[in-house]
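I have a structure I would like to understand better, so I am pasting it below and will then ask my questions one at a time.
Heads up, one of the protein chains got dropped from this complex, but the rest are sitting where they should.
Labels for the chains are A, B and C, by order of writing; each one numbers its residues from 1.
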Amino acid sequence: MIGDQYSWGLLVVLGSAVIGFTALSLEKDDLHRLLLVDLVEIASIGIIALIGTDLAEALILPGLVVGIAEILALSQIYLMKEDLQDRPVRIPAIEVLQESPAPLILSTILIVYGIILSGFTGGAVAGLGALFFIAARSRSEDLHLLELASGLSWVLWIAAFFVFMFLPEYWYLALMGAAVGILIKVITKMSLMGVMWEAEP
Amino acid sequence: MIIQRISRFISNFENLMPIFAAACAVLAGIAILSLPFVYTEDQLYPKNIDRESPLDPYDRGGPPFTQADIVLQYPENSPTAGFVTAYLTPFSWALANTTLHTGTTIVGHPGGILDEILYNTRGLDTVVETTILFIAFAIASYIFRKGSP
Amino acid sequence: MTPEFLVGLFLIIAGTLAVVFPRPKTYLVRLINLEIPAWGILLLMLSYDETLALITYGGVSALTVFILVRVLQKREGA
Partner (left out) sequence: MIGAGGSPLRYLEFGDIVIYFSPYTLALFLLALVFTVLVIASKPERQLDIAFGADAFTTKDIGLSEMRFRRFMAIACGLASMGAMVTGDVFDFCLFTSLVGICNVGIVAAVKSRHVQGAAFQYGLVALAGTVPLFGGAAIVAATTGTLSLIELSSTLLPAVPLVVKGFLVLGVMGEGMAPFYAAKAEMFRAPGAPYVIMCSLSSLLIFLRVIEVVLQM
């Protein structure tokens, strides 16, 4: 069943890639280029999704993470290159965001659901919650502490990986370590983004 | 003469992205012309969907703490593959017994087919990928901090 | 072919065109139009029952918007 529609799906996704790349080759403005690169990333996720097995899903997650990580680094390089680093960012002047408990409730829901999910997806969901909270509350957190937490959780995750490979009989321990490690790692990375908003009070 | 002009065009790094994008567009166009591609039906980690199961899109079989059958490339390299898939935490076991609609939430927990692939059989992928995340954030936060001394 | 699959494919193509030819051509319009092909991909994943990838994609695309809006604000802001 997947085989019948594979080529049709590929036709459309590759077609969108052709259009996106053509636009990219004609674009002159740097920020527009960044947005268009984001567009062609979508096409690559589409090609992976068309495999349609569990493997496809396991390949989509790394693909997504690579994309967002590089976009973050590039946006920062762009700001430095254009000398826009020191400009203040204002929180969108929406009343809901500033005075009400709405961000608190929303981020709590996201963080709780993310921790229940745990693992990779949970990290992204909970991280979104944390990011939303920090960005809305215009609070500056300690960058070093977050980086330390993320580094430690990375070590936890690597240790779990080696348990899986060399001491397979302790798979249960390794599973818990990996799931928690990657959860903390992704959350802290996403919160770092929130800190970078550095909104003026 | 022409080579000189080409090399001068290439050596301006502003023109780098257009050249690469054009090459990608041409190659994707050729790929479209060479469709259809074969789709091999016996894939690794295939899906089987059981709409009646409480683990709905991710029910890959087996009671907890027994080894489930999953199709991997080198079964001899991962002797414990299949245990992770079948494992349910007590919380998710309770969820599975109450409702039919939390399959994805349950599989998001430690345990489940994706954890099997991401952590166990294809763990090296995830190591590399978290490293990419780490490096990219290191670049971003280094530049960010340099801007505000 | 399920309806989700077909609608997803249609949204991908339509969204790509919307991003490539935004009107008016500003950064913000492009950014908003980027949501259309993203929805197409979400429907594509739904048709293959890839729900965890779907949730992750939802989270990640929201984060991308955060990052890009930050850049836009710095650029457009005084």
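Following the convention adopted for this analysis, contacts are C-beta pairs under 8 Å (C-beta built on N, C-alpha and C of every residue); 3 or more make two chains touch, one makes a residue touch a chain.
What you are looking at is a predicted structure, and each value in this text was computed from that prediction instead of being measured.
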Worksheet entry | Where the missing chain makes contact, among the chains that are shown | A, B
Worksheet entry | Sole residue of A:A43, A:L128, A:V163 or A:V186 that reaches the chain not shown, by the stated touch rule | A:A43
Worksheet item: Taking the entire complex into account, which one of B:I49, B:L100 or B:I135 touches the absent chain?
Response: B:I135
Worksheet, complete the sentence: Given A:I77, A:V112, A:L145 or A:L167, the correct residue touching the omitted chain is A:I77
Worksheet item: What subunit B residues would touch the chain not displayed?
Response: 7, 10-11, 13-14, 16-17, 19-21, 23-24, 27-28, 30-31, 34, 37-44, 72-74, 77-78, 81, 120-125, 128-129, 131-132, 135-136, 138-139, 142-143, 146
Worksheet item: Footprint of the hidden chain on subunit A, which residues?
Response: 6, 10, 17, 21, 24, 30, 33-34, 37, 40-41, 43-44, 47-48, 50-51, 55-56, 59, 62-63, 66-67, 69-71, 73-74, 77-78, 80-81, 164-165
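Going forward, only the chains that are shown with their structure count from here on.
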Discussion item. Please tell me the distance, in whole Å, between the geometric centres of subunit B and subunit C computed from their C-alpha atoms.
Written reply: 19
Practice prompt. Go ahead and note the Å separation of the Cα centroids belonging to subunit A and subunit C.
Written response: 14
Fill in: Residues within subunit A bordering two or more other chains
2, 15, 22, 52, 57, 61, 65, 72, 75, 79, 85, 117, 120-121, 196
Worksheet item: Which subunit B residues touch at least two other chains?
Response: 47, 108, 114
Worksheet item: Residues of subunit A touching subunit B in their complex?
Response: 2-3, 6-7, 10-11, 14-15, 17-18, 21-22, 24-26, 33, 40, 51-55, 57-59, 61-62, 65-66, 69-70, 72-73, 75-77, 79-80, 85-86, 113, 116-122, 143, 147, 150, 154, 157-158, 160-161, 164-165, 168-169, 171-172, 174-176, 178-180, 182, 185-186, 189, 192, 196, 198
Item to complete: Going by the contact rule at the top, pick out the subunit B residues touching subunit A in the complex.
Response: 17-19, 21-22, 24-25, 28-29, 31-32, 35-37, 39, 41, 43-47, 60, 78-80, 83-84, 87, 91, 105, 108-111, 113-115, 117-120, 122-130, 132-137, 139-141, 143-148
Response to the item:
Touching subunit A in the complex, subunit C uses residues 1, 5, 9, 12-13, 16-17, 19-20, 27, 30-31, 34, 37-38, 40-41, 44-45, 48, 50, 52-53, 55-57, 59-60, 62-64, 66-68, 70-75, 77-78
